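Questions regarding the structure given below will be posed in turn.
Omission of a single protein chain aside, the complex is shown with its protein chains in their original locations.
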Amino acid sequence: MSKVRGGYVRPVDFKHGHVDMSHGGGGRAMAQLIEELFVREFDNAWLRAGNDGASVTVPPGRMVIATDSHVVSPLFFPGGDIGCLSVHGTLNDVAMAGARPLYLAASFVLEEGFPLADLRRIVASMAQAARDAAVPIVTGDTKVVERGKGDGVFITTTGVGVVPDGIDIASDRARPGDAILVSGTLGDHGVAIMSLRENLSFESTITSDTAALHGLVAAMLAAVPRIHCLRDPTRGGLATTLNELATQSGCGMVIRERDLPVKAEVAAACEFLGLDPLYVANEGKLVAIAPMEESEALLAAMRAHPLARDAALIGTVVEDPHHFVQMQTTFGGRRNVDWLTGEQLPRIC
Amino acid sequence: MCLALPARVIALPTPDAAVIDIDGVRKTVSLELVEGVAPGDYVIVHVGYALARLDADEAQRTLALFASADASALAGPEQPS
Partner (left out) sequence: MKYIDEFRDGALASRLSSAIEREADGKRAYNLMEFCGGHTHAISRYGIADLLPGNVRMIHGPGCPVCVLPIGRIDSAIDLAARPGLILATYADTMRVPASKGLSLLKAKARGADIRMVYSSADAIRIARENPGREVVFFAIGFETTTPPTAVAIRQAQALGLSNFSVFCNHVLTPAAITNILESPEVRELGTVPLDGFIGPAHVSTVIGSQPYEFFAEEYCKPVVIAGFEPLDVMQSILMLVRQLNEGRAEVENEFTRAVSREGNAKAKALIAEVFELRSSFEWRGLGEVPYSALRIREALRDFDAEVRYGIAYRQVPDNKACECGAILRGVKKPTDCKVFGTVCTPDNPIGSCMVSSEGACAAHYTYGRFKDIPVVAAAS
């Protein structure tokens, strides 16, 4: 990536311009876009140095690397956009391993014709999210595909972090008797997205819960270092996450419907569409599994944090060779909370 | 059968349409299949249409019936057809 040299260069037209194939061609146009948009917005020494990769120092200890591609549609939704979502998502993946995130990388696949005004909005949002999280985006890449071969923009982010000593969090560490906690209300993000889907539109004040959770995780680990599992219930919702953890840990789970935090509006929207909040995506929540005797302390630490005021103890890990996740319904009966079948689609029957 | 929900009518933007609300979620639905619906009424909504007006008195009566289930062990059924 080289600095644009020479005399006057007309600035990139972010108001009315569109992405075109030259922006991915490796030539002057691409360099100019990178400098006037990415370097300017992300604004740090690594990007200003103009190297292809970033040279960083990392503290000693176990490292965590996580990567995520973001293909959300629509790109802009109540409470966020693909930009901040891509930053939060990878920060969260790093945090779910108990690690402190240190650096991010971001690569973009842009579709020819995508409005530069939207691109700038997205990049600015990413920059803000990275600043708020105090984790810089130190390197990146840009490619352009022909019109029709992309969905406006795809973003892939990669993050690295370091795991503090004494922390051992993994998906197979849940044990019978452990407590299961969630950090807040379920289904907000998925419903916020659905409300914008063509032909399903309804009005509501529901906004996406997209947020970076590493600060919350740090506070939780400070209170309870012995946390066994952490995971953020994104696609497929809480149900999918619990089933994954149950299978990987070789145990079962029993949760209580009455203890699940769900906003009234989200519950209503799910009723409308025939969706189950348990399967709806979250982007700013986490599931924690910890020894039962630590659950009170953990819950207190979570509720003290602004991102987890609605944290709740929702169930217990149990012995079960079939790895079922079961739920005590508010009604008094029991039911399986099974793996998601395909993609959750609204229904009329 | 089919997924249908009781929802409160909050406005009638045209004679044939109603804005309904359930706990803050709002949608515009058709009133082509019902008559005499006014704001404040509850209607049963299915695939974007109101199918019936919900009778609030009967709803209360039904809830009372549930509550009396224990007590009516010796009494005969009183539910009208």
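Letters A and B mark the chains as written, and numbering starts fresh at 1 in each.
Rule of thumb we're sticking to: contacts are C-beta pairs under 8 Å (C-beta built on N, C-alpha and C of every residue); 3 or more make two chains touch, one makes a residue touch a chain.
Please read these numbers as outputs of a predicted model, since none were measured by experiment.
Considering the complete complex, the chain that is not shown touches A, B.
When the whole complex is considered, the residue among A:P11, A:P60, A:G166 or A:G333 that touches the unshown chain is A:G333. Interface note: of A:G7, A:P306 or A:P321, the residue touching the hidden chain in the full complex is A:P321. Considering A:V56, A:A134 or A:A264, the position touching the chain not shown turns out to be A:A264 (whole complex). Listed here are the chain B residues that touch the chain not shown: 1-6, 8, 22-23, 30, 32-35, 42, 44, 46-49, 51-56, 58-59, 61-63, 65-67, 69-70, 72-73, 76-77, 79-81.
For chain A, the residues touching the chain absent from view are 198-200, 252, 254, 258, 264, 267-268, 271, 273, 316, 318-322, 324, 326, 328-336, 338, 341-342, 345-349.
Here, only the chains that are shown with their structure count from here on.
Put simply, chain B touches chain A in their complex at residues 1-3, 5, 22-27, 46-47. Note for the complex: chain A touches chain B at residues 202-206, 264-265, 267-269, 271-272, 274, 347-349.
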